[in-house]
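Only one structure is covered here, and it is reproduced in the block below.
All protein chains of the complex are present and in place, except for one that has been dropped.
In this document, chain identifiers A and B correspond to the written order of the chains, with residue numbering beginning at 1 in each.
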Amino acid sequence: MNKYFKNFSIFIFSILVSVWSWFPLIWFLMVSITGPGGIPTKISLPSYITFDPYIHVIFGGYSGGYFLKSVIPSILDSLIIAVMCSFLTIIISVLPAYAFSRFNFMLSKTIYNGLLIVRMIPFVTLVAPYFVMFNNLKLIDTYHGLIFAITTLQIPPAIWIMRGFFDSIPKEIEEQAMIDGAPLIKRLFLILIPLIMPGISVAASLTFIFSYIHYILYSILSRGAVNPISIRIVTFIQEGIVMWNEMAATTILSMIPMFLFLLFLGKYFIKGITMGAVKG
Amino acid sequence: MKQKTYYFLFFLFLLPVILYLAIFFIYPLGLLFYYSLTEFDYKAKVRYFVGLKNFVEIFQDPETYGYIFRTFLYTGIVVFLSFILGLAYAILVYSIKSKLINTLLRIIIVTPMLIMPVAGATIWRFLLSMHYGWINFILEFFGIQRENWLLSPYAFYWVMITDIWGWSPYIFLIMYAALQQLPQSILDASEIDGATSTKKYMYVIFPILKPVMIIALTLKTLDTYRAFDYIWVMTGGGPGHSSTTLNIITYITAMQYLNFEKSSAYGVLTMLFPLFLTLSFLVYTRVRKFE
Partner (left out) sequence: MSEEKKKINRREYIKYVGAGVAGLAVGGALGYLTAPGKIEKITETTTKTVAAATVTQTVTKTFEKTVTVATSPVKTYVGISLRVPHMAGWLSQAPGIALAPEFEKETGIKIIYDMIAPADVASKQWLEVSNRTGNYDIVTVGVDRVHPKFLPYCIGLNKYIEEHWGSIKEFENKVFLEPQRSAFYEGEYRGIPIHLNAPFGVYRKQLFEDPENQKKFESTYGYELRPPRTIQELEDIATFFTKPPMYGLTGNLGGAPIPAGFVTFLDRFMSAGFDVLDKDFRPTFKYNDKAYEVGVEIARWFQDGIYKKKFINPDAATFRAGTMADFYISGMAAMAIGWCGDFFGIRFQEKEVVNKIGESGDFIIPSFRPESESGGFASWWMHGILDTCKYPDAAWEYIKWVASEKYQLACAAVQVPPFKDLAEKANKMTNPNNPKIPLLPNALYQAALKARVWFYIRDAKTNVPELCYEPWDEGLKLWGSLMANQITPEEFITKWSEVAEATLEKAGYYKK
């Protein structure tokens, strides 16, 4: 294929993909820097620009007759929960992922597929059991309560993803290390896990994102002390007033930590490649 | 390695997960099954056993089959298109050599997944409205008549489009990480052998990626099977029942009818249905093998 044609088509596709991914967000961005009367109705810029929504949402203020509290504490709450969830999930899931990858007999297959069930439950059916259980364990409205709840749901995908990456590492590498006399633990931690880094960062990213945007379980398991941002955003939509501008500003703000986290993890993508290049 | 040490090691590795899931999953699951077999009399404030009554009710309701059908329809279409799109994203970004554009494009692609589904669905809802919405403007440009899409028979499909928009970055992340893990040696070898781009992908890369693809597909299928946020905020299951899936009716029964018992029954049904399908499929293939 002609090289120029290839570059050109890549260019076109990139533009299309960018427009497709971002045009709803552009609308939201515009809504966030204007007031209620300035929401663009045609494909145009807002009729006037004001940063009031951001000011109200970051520092708290009156909007439409109603007093808004700052959303920054909520974003921090969500961040804490999300980071701890990723952490906890990875720690719990690495060893099982290795186990499933290397020990491949019928029972292990059964359990591995049995993890399917955890992923098949609609969240809303967990509401009542979790509520009762967490209430008895006094975990309601605590950070660790929410973290435990979300981690449960994220363990199967983390195990699967990491197992897939473990699978794709050729057995020769491990055999080589065995011949060199490395015991299991050393093999695992010094060689395999670094090789798995892209897999771990993928699992961590997905867990992070998922715990950040989750809504249903948070709404039931929190009672005011813990305020994840996903709940805060929902409260902007009401029967009486939909605070579009503030909601847009909050959404934009809430995405910043996620971007930062993902970029931070992105470093490991590169690390993983270089590791692979050395080994391969 | 002796067989006994073998098993011991295996279970040792699994111990943390099994313990964790036993507390936070098996127990609530038990509660779930228990609730689904009971009813709660709010006047007498007593929960009593009714056996399979909830399930019988569910199956006697003619709408249930519609819910099941729509759940599978939604899952099928969304998973298929999301997967293709996510894979396309991954190949596209992988083909870009410039690190700057690569990073930039990765950020752009991942963005839809970072928007809270509630916010994203609200945006799309607004964009699809009759007078305000941009989508109608764009469609008018292509000669399609303006319509209130979320009230039309196509509402369900628009929700699917939003879901694909929102979650294809999920596939992208997994597949891109897998592409990055490809050993350079094999790629170089294939190029030396004179393979063109397409051939390289078809015969070298995809086979290596197959296990990861299967994992991505499985995860996406299970997630889409439980898809809730986008559907609920955009159409609420409407108009009528035309976009109500099993998950939606489970939510409505719990949160709006305040009937957590019947909702648990729906939940059990939602879980068991694919299990039942998978088991029958497995049995079928096993049986065929022996013939």
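What we mean here is this: contacts are C-beta pairs under 8 Å (C-beta built on N, C-alpha and C of every residue); 3 or more make two chains touch, one makes a residue touch a chain.
Worth saying up front: this structure is predicted, and the values here are computed from it rather than measured.
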For the chain not depicted, the shown chains it touches: A, B
Options B:A22, B:I144, B:A189 or B:I214, residue touching the unrepresented chain: B:A22
From B:F13, B:F83 or B:W232, residue that would touch the chain that is not displayed: B:W232
Subunit A residues touching the omitted chain (full complex): 36-37, 39, 41, 64-67, 102, 104-107, 110, 127-129, 131-132, 135-136, 140, 171, 174-175, 178, 219-220, 223-224, 231, 234-242
Interface with the unshown chain - residue positions in subunit B: 1, 3, 6, 22, 26-35, 38, 40, 42-47, 125, 129-132, 148, 150-153, 232, 236-241, 252, 254-260
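The working rule: only the chains that are shown with their structure count from here on.
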Whole-Å gap between the CA centroids of subunit A and subunit B: 15
Contact set on subunit A toward subunit B in their complex: 1, 6, 10, 13-14, 17-18, 20-25, 27-28, 39, 41-43, 92-93, 95-96, 98-99, 103, 108, 111, 116-130, 132-133, 148-149, 151-152, 155, 157, 159-161, 163-165, 167-168, 184, 198-199, 201-202, 205-206, 209, 212-213, 215-216, 229-230, 233-234, 237, 247-248, 251, 254-255, 258-259, 262-263, 266, 269, 272-273, 276-277, 280
Contacting residues of subunit B [partner subunit A, same complex]: 6, 9-10, 13-14, 16-17, 20-21, 24-25, 27-29, 31-32, 35, 88-89, 92, 95-96, 101, 103, 105-120, 122-124, 126-127, 131-132, 134, 137-138, 165, 169-170, 173-174, 177-178, 180-181, 183-185, 196-197, 208, 211-212, 215, 218-219, 222-223, 225-226, 228-229, 246-247, 250-251, 254-255, 260, 263-264, 266-268, 270-271, 274-275, 278
